[in-house]
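Only a single protein chain was left out; the remaining protein chains are all shown in position.
This part shows subunit A:
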Amino acid sequence: MTTLMAILIGCLYAASIYMMLRRSMVKLLIGLILLSNAANLLIFTVAGLERGVPPLIAQGAETITGPTADPLAQALILTAIVIAFGVLAFAVVLLHRAYEVIKTDDMNEMKGTD
C-alpha cells in the first residue's frame, strides 16, 4: 500500500505545483489546498501505515502492547489540518479583497509592492 500512497502523494504534489504556477489567483488557491493535503499524507505515510490499530489504550490497560499506528504523526497532522484551514481562509479573503481593489485576477498584474 505504501507504493500506492507514494504515487498518490507524487500526483498531489505535481498537481499542486502546477496549479500554483498559474497566473490566475483562484488556481493558486486550489494549488494551496492540494499542497496541504499532499503534505499531510506525506507525513502520514512516512510514519508508517497500520491497519485497524488506532492509538487507543484499552480500558484497564496501562499501555499498548503489540503494533499500533504512530500517534505522534497523527497529532502533527491534526495540527497541520487546522493550521492549513486557517491559512486557506486567510488567503481566500485576501485574494477576494485584492480582486475587489485591483479588479484583476491575473498575478502578473500584481507585481508592485504598494
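Points to keep in mind about this one:
In this text, a residue touches a chain if its C-beta (ideal position, glycine included) is under 8 Å from a C-beta of that chain, and two chains touch if they have at least 3 such contacts; residues count from 1.
Keep this in mind: contacts and distances are computed from a predicted model.
One chain of this complex is left out of the view, and of "Na(+)/H(+) antiporter subunit A", "OB-fold domain-containing protein", "Sarcosine oxidase subunit alpha family protein" or "Transketolase", the protein name its UniProt record gives is "Na(+)/H(+) antiporter subunit A". The omitted chain makes contact with subunit A at the following residues, 1-15, 17-24, 26-30, 33-34, 37-38, 40-42, 44-59, 61-64, 68-75, 77-79, 81-90, 92-97, 99, 101, 105-108, 110-113.
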